[in-house]
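Structure, as structure tokens:
A single protein chain has been omitted; all remaining protein chains appear in their positions.
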Amino acid sequence: MKPFTYERATSASAAAAAAADNPGAKFIAGGTNLLDLMKLQIEAPSHLIDVNGLDLDKIEPTQDGGLRIGALVRNTDLAADKRVRKDYGLLSRALLAGASGQLRNKATTAGNLLQRTRCPYFYDTNQPCNKRQPGSGCSAIGGVTRQLAVIGSSDACIATNPSDMAVAMRALDAMVETIDPAGAARRIPVADFHRLPGDTPQVETALQPGELITAVTLPKPVGGKQIYHKVRDRASYAFALISVAAVVQPDGSGRVAVGGVAHKPWRVEAAEGEMPHGAKAVAEKLLAGAKPTDENAFKLPLVERTLAAVLAEARA
Amino acid sequence: MKFDTPATTNPIDQLKVVGKGYTRIDGPMKTTGTAPYAYERHDVVDNPAYGYVLGSAIAKGKITSMDLDAAKGAPGVIIIVTADNAGKLGKGKLNTAHLLGGPAIEHYHQAVALVVAQTFEQARSAAALIRVSYQEDQGTYDLAAAKNIAPVAKDEPDAKSATSVGDFAGAFAAAPVKLDATYTTPDHSHSMMEPFASMAAWTGNKVTIWTSNQLIHSSTEDVAATLNLPNDNVRLISPFIGGGFGGKLFIRSDVILAALGARAAGQPVKVTLQRPLIPNNTTHRASTIQRIRIGALADGHITAIGHEGWSGNLPEGRPETAVMQTRLLYAGANRMTATRLATLDLPEGNAMRAPGEAPGLMALEIAMDEIADKLGMDPVQFRILNDTQVDPEKPSRPYSRRALVECLKMGADKFGWAKRGAPGKTVDGRWLVGMGMAAGFRNSMVKKSGAKVYLDGKGDITVETDMTDIGTGTYTILAQTAAEMMGVGLHQVVVRLGDSTYPVSPGSGGQFGASNSTSGVYAACLKLREAVAQKLGFKSDDTMFADGRVTSGSRSAALADAAGEVGLQAEDAIEYGDLDKKYQESTFAGHFVEAAVNSYTGEIRVRRMLAVCAAGRILNPKTARSQVIGAMTMGVGAALMEELAVDTRRGFFVNHDLAGYEVPVHADIPHQDVIFLDETDPIANPMKAKGVGELGLCGVAAAVANAVYNATGVRVRDYPITLDKYLTRLPAVA
Partner (left out) sequence: MTKHDIEVTRRGVLATGAATAAVLAVQAAYAQPIVPLASLPSAKVSLVVNGHNEDLTLDTRTTLLDALREHLHLTGTKKGCDHGQCGACTVMVNGRRINSCLTLAVMHQGDKVTTIEGLGTPEQLHPMQAAFIKHDGYQCGYCTPGQICSAVAVLAEIKADIPSHVTGDLLPHASFSADEVRERMSGNICRCGAYSNILDAITEVSGETA
């Protein structure tokens, strides 16, 4: 871990401005992913701006009947919030499927959106990785790929996004609110927040330098049965092989987003029209164009079968 | 004392203390965080410097240059140890690869430098500034690809690598019912919770190393051999060990680098191996390919049984002896085994809990399930039918005690085995449910073990031996042994372990620790009893020790009175004759598992587990049970998730941390039941006890695999049984 200077931010706009002034700066909140990566010198900020003291830890109703979740709301508190449990059960379920109780107590809403891939080659600093060191090559391609992406990947990167929360946020059409160093606020649909790797896998989100997430908003409740099914190799405390986040309405229509298959939560709105026709029809459209490896081709039938399980549960 | 005839009635048989389920005497320390582990010894070294290890970035080749300038100039750096400045190093008897690499690199993450700095943060940061250039050589990293050219391994001291009895080929060809199947087990990581850690301090040319080590005596010798020191100049201290599972049988780079760093820095240095370094830097259980052929008559009698195993290791490394139990476990007149070893440039393969039997039974006990299925026999009945009470290779050699059949019968009864359905036929909502079982088998080894016992003026007893407690309960069972022998309460016994200045024990490994180290304490206590009797002027052969008093005929005295002002002490060791040659000494279990498989997703949940064990006298049923449930948990890991994933291009284990290498978490493990058969084995040792720590693992993974088969009707022969291997073979879902 490289030496760094440290400051406690006093306001969101001041934090963003401070970050813009210092090209080596990073924000730190929960720290559960950033410190992990700093210890491995995968992240190496020279300055940390601690935003924990900012007043961004509230969950409040919005005017249009939705919820505004402060960037610093801890995963535990978001999952336990009565309004979230009642109206956005999908989000509670996704949060509770992730990490461990200890980690959820620290991890924040914004930090969860920003967590980086768990690709083992990204994590091993002896191996080339375009995400860690642009232009060095992707050592995962042709290597151990069982956990890696099956769709939306590129010749530069086959990493997946590890977040469970983001998959639910994607299905719920969440919006990310930010403030930039000039103090200007903007709203980014979560659909546009995470990027596909393309030729620049190191650029993972739509955030600009110094831009700070202040909140995530949820539109008014969509109702329906909300189910998050995460499939992993052990029963808890593990990243997903795949996960399915679904909202199923009484008439069989609904929404589906999938985790563990791509560089971002994977949702294809056109596929959702097939929901009344069953899992196979949805999966075919959802995963059209997938390019799995021999090792991770199982994710395609796994998505279909998990979706079938979710639809069966919704019917039950 | 020499143990060369079966034990008769002895003081242990009183069972006033031994055999009782006392809570651990080290429990209050462990549960309050006051038990000191190696990296935490602020009590013995005030202000050590911190070492941080840099591992090789390649698997095979050599270092062409190292640029240390930036690291040397970094804040707080005291010294950097590399092969260039470490001086000539030897190699321990139990090490295969060198613990400090350079210029030659033998495996990925082999240590190539230790940065010593005033703080941990400084050392870690400076290590990242070292620039190493390598020339990479072509390596061999793929066991499957190397299999066909792998020769039969060198014979082990007690085990030939190719065995043959009768006419295997002829009998197999003639058998009316046959199985010929190949199984694979992956590389496993010990993944003990306490990382390897050592702190070294020199006084002149003598070094003291506080470390985390299972086998103090041989490790002390290996430190001396590596540092080119006389054995007496090395002292190892390891009173608490945060798990080992075989990984800490040997010294690893933390030990040697702490010593080298402390010598170079001129001050004590402590080193812990960072978790992401451990799977490739240290040892692992090597992957295997196993071909099993079993031929049987239509009535279920095995006529031919053959087991061939392939594994790989570095040059001069040893094989994973996965075929060994097949020489002993089941009857059958015609038999063969072969152990073949490929040379691979992956990290060093070495012992992990139940080496040989653990992966061997993972394969054999699926094979037994498969052929029982072909025979249309219940797998429990099939095993009972093929029981043997003698060494099947040498029928003149009986087992000392073999209660496998009792284990299987009791297990089947307690588990409700009769309710088991046909494969794929038991449905519980969205879950397919099945039961599986396997036999457990692990040998019981005899090894010399020494101890010293002291009696003080308060009538208290102190035991010293270089034996270790790696979570096995050694502290408690040695105290129970001494308390029983000397007729005192458990609270009156102090046990000191894990110091190379204490009498030599075999250490913790091979499930030989408990039976041999308690027997060593038994021997020392016999001597102390003689000394007490002599001191009191009693006849030693009829003297009774009970309730803190010594009684001989009509005479009686307080035990404390015999101590006098200076106390009494005695030292002895248990040594063995040839009973283990005349008899086969082994432990047995029946493992039963119920598993549910999600009919949609293939996710597996183990619902119930039972082990019935026959392992001689159980010295402490509470700690012994814990050993078994812990091993059962590891068996679930082996069955369902554990695999070091090999990058066969670059030659390393890719998932080299505890997020990537998944071991069971709490949610994976159901309630576990353990039953110990009430038995003793007087042929084994004076304690009449054998080990359970590895028995509890042997067969578990296969029982899980067989339960998954019974649930789904889909057979998987490649561990771990992850859903990608059978998902598309499950029935279709809508």
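Per-chain numbering from 1; labels A and B assigned in written order.
As a convention for this text, a residue touches a chain if its C-beta (ideal position, glycine included) is under 8 Å from a C-beta of that chain, and two chains touch if they have at least 3 such contacts.
Remember, predicted model here, so these are calculated numbers, not experimental data.
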Out of A:Ser13, A:Ser92, A:Gln147 or A:Thr160, only one touches the absent chain, namely A:Ser92
Option touching the unshown chain, where B:Asp13, B:Glu40 or B:Glu393 are the choices: B:Glu40
Where the complex has a chain not shown, which of B:Ile58, B:Ile78 or B:Val708 is the residue touching it? B:Ile58
Over the whole complex, note the residues of chain A touching the chain we left out. 1-6, 8, 19, 23-29, 31-32, 34-36, 39-42, 44-46, 48, 50-52, 71, 76, 79-80, 85-86, 89, 92-93, 96-97, 99-103, 105-106, 108, 110-111, 114, 125-128, 132-137, 139, 202-205, 207-213, 235-237
On chain B, residues whose C-beta touches the chain left out of the figure: 23-24, 26-37, 39-40, 42, 54, 57-58, 61, 64, 70, 73, 75-76, 119-122, 125, 127-138, 190-195, 240-245, 272, 274-276, 470-473, 622-623, 625-627, 629-634, 649-651, 657-659, 663-667, 669-672
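Definition applied: only the chains that are shown with their structure count from here on.
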Write out the stretch or stretches of chain A touching chain B in their complex. 1-3, 39-41, 118, 120-121, 123-124, 126-127, 139, 142-144, 146, 229, 231, 233-239, 241, 278-279, 295, 298, 301-302, 305-306, 308-309, 312
Considering only the defined contacts, which chain B positions touch chain A in the complex? 57-58, 75, 121, 124-125, 128, 276, 430, 598, 600-603, 605, 640-641, 645-647, 649-650, 654-657, 659-660, 662, 664-668, 720, 722-724, 727-728, 730, 733-734
